[in-house]
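Here the complex is missing one protein chain, while the rest keep their positions.
Presenting chain A:
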Amino acid sequence: MSKLIPAPWWSLFLLLFWLLLQNTVSFGVTLLGLILAVIIPLYTMRAREYPTTLHRPLLAVQYFLILLVDIILSNFNIAAIILMPKKRIQPALIEFPLDVTGSVPITILASTISLTPGTISAELARDGRSLLIHALNVQDADATVQQIKQRYERRLKEIFQC
């Protein structure tokens, strides 16, 4: 990667972020945004402890869209559980063995788990090899683990190649 733009995706994100913040797209605003998108990564590069590379950007977009749909579904799911009168829920603490490595992928996976149907990531194991998940209503814990593995972790592994 070039020295001027050490983290192109980050720069692009900063530019979009700037344009959203300004809520207009004019020449001056875009120019300033471009300058900031170059300067900020250069200046803060040293503070980035966990360098990660996005190997499959298109897959990342797909991941985001899947996540968006799942979040909407999970909202209805939880709403149903809350509104159902006297429905016996079956919570469980589940151990989720991690296949992905690296701080950024694990963070994304943990956040995904918290945002999707019925599960919250509660704790990362000391050795960093598994996540503790609290599930609101599960019958089959292994199925839940497999589902998360198939749906999210597999994709994250491909995106970050870890």
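Criterion: a contact is a pair of C-beta atoms (placed from the backbone, for glycine too) under 8 Å apart; a residue touches a chain by one contact, two chains touch by 3 or more; residues count from 1.
To be clear about the criterion, contacts and distances are computed from a predicted model.
Student: Since a chain is absent, check the UniProt entry for it and pick the matching name: "Sarcosine oxidase subunit delta", "Na+/H+ antiporter subunit G", "Xanthine dehydrogenase small subunit" or "FeS assembly protein SufD".
Tutor: Its record in UniProt gives the absent chain the protein name "Na+/H+ antiporter subunit G".
Student: Using the document's definition of touch, tell me which of A:I5, A:L36, A:I78 or A:V100 contacts the absent chain.
Tutor: That would be A:I78, which touches the missing chain.
Student: Mind listing the chain A residues that contact the chain we can't see here?
Tutor: 17, 20-23, 71-72, 74-75, 78-79, 81-83, 88-95, 110-115, 118, 120-123, 125-127, 130, 132, 134, 136, 141
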